[in-house]
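Handing you a structure now.
Right, chain A next:
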Amino acid sequence: MLSLIVFLPIIAGLIILAVPSSQKQIIRIVSLLAALAQGVLAVLIWRAYDPSLPGITAGPGGSPLGSFQFVEKVPWIGLKLGAMGSLNIEYFLGVDGISVTMVILTALISAIGVLSSWTIQKQVKGYFILYNLLASAMMGCFVALDFFLFYVFWELMLLPMYFLIGIWGGPNREYAAIKFFLYTLFGSVFMLLVMIGLYFSVIDPVTGNHTFSLVAMANQANYLQDAILGPHNVMWRYIAFAVLFVGFAIKVPMFPFHTWLPDAHVEAPTPISVILAGVLLKLGTYGMMRINFPLFPEVFHASMYVIGIFGAINIIYGAFCALAQQDLKKMVAYSSISHMGYVLLGLAAGNSEGMIGALYQMFNHGTITAMLFLLVGVIYDRAHTRQIDKFGGLASYMPVYAALVTVAWFASLGLPGLSGFISEALVFVGAFSSITTRYIAMVSVLGIVFGAAYLLWSLQRMFLGKRKPDAAYDLEVGADGHEHIHFHDWKGKIDLDGRELTMLVPLVVITIFLGIYPMPVLGMITSSVNKLVEVLTPLAIR
Partner candidate 1 sequence: MEHLVPIGLNHYLTISAFLLGFGLFAVMTRKNAIVVLMGVELILNAANINFIAFSKYNGGMGGIMFSLFVIVIAAAEAAIALAIVINIFKIFKSVDVSSIDSMKE
Partner candidate 2 sequence: MHSLIQLSIVVLLLPLLSFVILIFFNRRLPRRGDFVGVGILGTAFALSAYIFWTVIVQTYDPAFRVAWDFTWIDLGQVPGIGPLQIKMGIVIDNLTAIMLAMVTLISLLVHLYSTGYMAGDKNYGRYFAFLGIFTFSMLGIVLSDNLFSIYIFWELVGLSSYLLIGFFFEKDSAADAQKKAFLANRVGDIGMWLGILILYSQFHTFSFTEIYANLAAGKFALSNAWLTAAGLLLFMGCVGKSAQFPLHIWLPDAMEGPTPVSALIHAATMVAAGVYFVARIFVVLTPDALHVIAFIGAVTAFMAATIAITQNDIKRVLAYSTVSQLGYMVLGLGVGAYSAALFHLVTHAFFKACLFLGSGAIIHAMHHEQDMRWMGGLRKHMPWTFATFTLATLALAGLPLTSGFMSKDAILAGAIGFATAEGGGVYYLIPVLGFFSAMLTAFYMGRQIWLVFFGESRTHLKPVDNHHSDHHAHSTHDTHNDDHHAAHEVHEVSWNMRAPLVILAALSVFFVYSPNPLDGAQGWFMKMIQTPPTVVGSYQSAPSSEKLAVGSQQSATEGENSALSTQHSALSEQHSALTNERQAEIAHASHAAHFPAIYISSIMVLLGISLAGIVYVFKIIDPDKTAQAIRPLYLFSLNKWYWDEIYDATFIKGSIVISKMLSWFDTNIIDGIVNGVALTVKNIAFANNSFDKYVVDGLVNFTAFSVNTTGAVLRKLQTGKVQTYVVMLLAVVFGYFVFYFTRLIY
C-alpha cells in the first residue's frame, strides 16, 4: 500500500515518458489521475490507521510490526564485508502518528500542485515528469523507516527541484536553483557521514547485524557501547547531532540557513512554491522528529534551549523581514520562515503539548501556506506583478478573491476558529510549560503581533482603500454602472475561476474544519508524540 502511494507518481512519470510531448492535455490528466489516486490511497490509510499504536520505536519483541502500520519490510541489500560483518539495507516502509499526517498532507498538496500546474505551457512533458519524480521522493521520505532509503529519497528530491525552479522559474532562476541545490546538498552530505557512523554503531536486536533501520536506532539499547556513535563517545554524539540538525535545519529553513528560501520562492513557479512551502519545509522538522531527536535523546535534551532560541529568532526575525517586503511572494516566504519557527519552538519544548503543537503546526502550515502561495499566484497570473504597492481596493472588484485572501491571511496570523491558531496555541502552551523554554516563549509571543502587523498591512495596501494611481490594472465603468477592473493582457475571469476555486476551496474547508474540530488530525498523532516525548525524556527525569 505504501509502496503504491510512493511509486504511483513515478509510474505516471513513466507513462508520460511514452506520451508524445504534443499531447499536453493527456500528460496533465495522467499526472492528475496519479495524484488523485494518491489522494484516495491517503484517505484509505487515514481511515485504516489505528491511532492507538504509538510507533517511534520498536513495538513488543523489538519488531516494528507491533508498533508501526502498513509496514513493508523486505531485505534489499545484504553485503558480506568480511571483518566488518555485513552491510544490510532494507526496503522498510511504515507509518506512525508522526508520518501519517504528513503522508496525507503530501498527497493533498501534490494533487493541488498538479491542478495549479495546469497553466504551465513550457515543456509540459518534462515538467510533469520531474514533478511526479518530486512527488514520489517526498512521499518516500515520509514513509521510509530505513535511514539509507530515507537518504536516497531525500537526495532524490534535489534534482527535480533544481530543474523545476531552474527551467520554469522567474528571471533570476539560475541563481535561485543552484543556491537551493548547493545549500540543501551541503546539509545532506554530512548526514551521509552520520548515517554511516550510526550504521556501525547500532545492532539490530533481531538479526544481530548492523542495521540502517531507524526503528532500531531509536532504541538506545541497540547501540554498541564504544562504537563511534555509541553512548561512550559523547563528543562524537554531540557533533553528529549538530551535523544532522544543521542538515535538517537548512530544509526548515532555520535562521541563519534560510536565505535560500526567499530566492527559491520568488523565482519558483506557483505550483513549485506550493510544494516547497507545503511539503518540503516539513521534511526538515519531520527529519528532526524522526531521526535527529530520538536517535540522540540526551543531546537533544541538552540542546533544547538552543533550538528554542533559534525558533524564537525564526519567529520574530521572519516576521520583521516579512514586514519590510514589497514583493508579496517574498513576504509570504518570510512568513513561512516565521511560522516554521513555531514548529522549532514547539519541538524545543520537548513536552507533549509543544511537540503535538509543532506537528499539528506542520500540517496546518502546509495547508495554509499552500493557500497563500496559490492566492499570490492568482494575482500574479493576472497582473504579472507582485509588488504590494501596485494594487489597492481590490476587495471592491474581486470580492471572492478578497474573501479567500482574508480567510487565508487570518488563518496565517493564527485567528481562532482557523487551524493555525490551535497549533500555535499548543506550541506556546508547551513551550511555556517547559521551564527550559519558558522565557523564550515569552519573547516569541511578540511574533503574534508582528505576524498580524505585516499580514494586515499587506491586506490593507492591496485590497482596501481605492485603486492606487500606479496600480497594475485599469478601472472602467461597466454596463451595470458599477466600476470593474481589467488587467492588461488577461483574457480570463477577473475574479477566481473554477480551477482556482477547486484548488482553494478544499484548503479553506480543511483550515476552518480543523480549526473548529482538530481531533481528526490530533487523534492520529497524540499517541505517537507522547511516545516520542517519552523516548526523548532522559531516564533521570522520567
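Criterion applied: all candidates are chains of the complex that A comes from, given by their letters.
Rule of thumb we're sticking to: contacts are C-beta pairs under 8 Å (C-beta built on N, C-alpha and C of every residue); 3 or more make two chains touch, one makes a residue touch a chain; residues count from 1.
Predicted model, so just to flag it, every value in this text is computed and none were measured.
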{"item": "Touch assignment for chain A within the complex, options 1 or 2", "value": "2"}
{"item": "Residues on chain A engaged by candidate 2 in the complex (per definition of touch)", "value": "179, 182-183, 255-256, 258-259, 262, 317, 320-325, 351-353, 356, 393, 395-396, 410, 415-417, 421-422, 425, 428-429, 432-433, 438, 441-442, 445-446, 448-450, 452-453, 456-457, 460, 463-466, 518-519, 522-523, 526-527, 530, 533-534, 537, 542"}
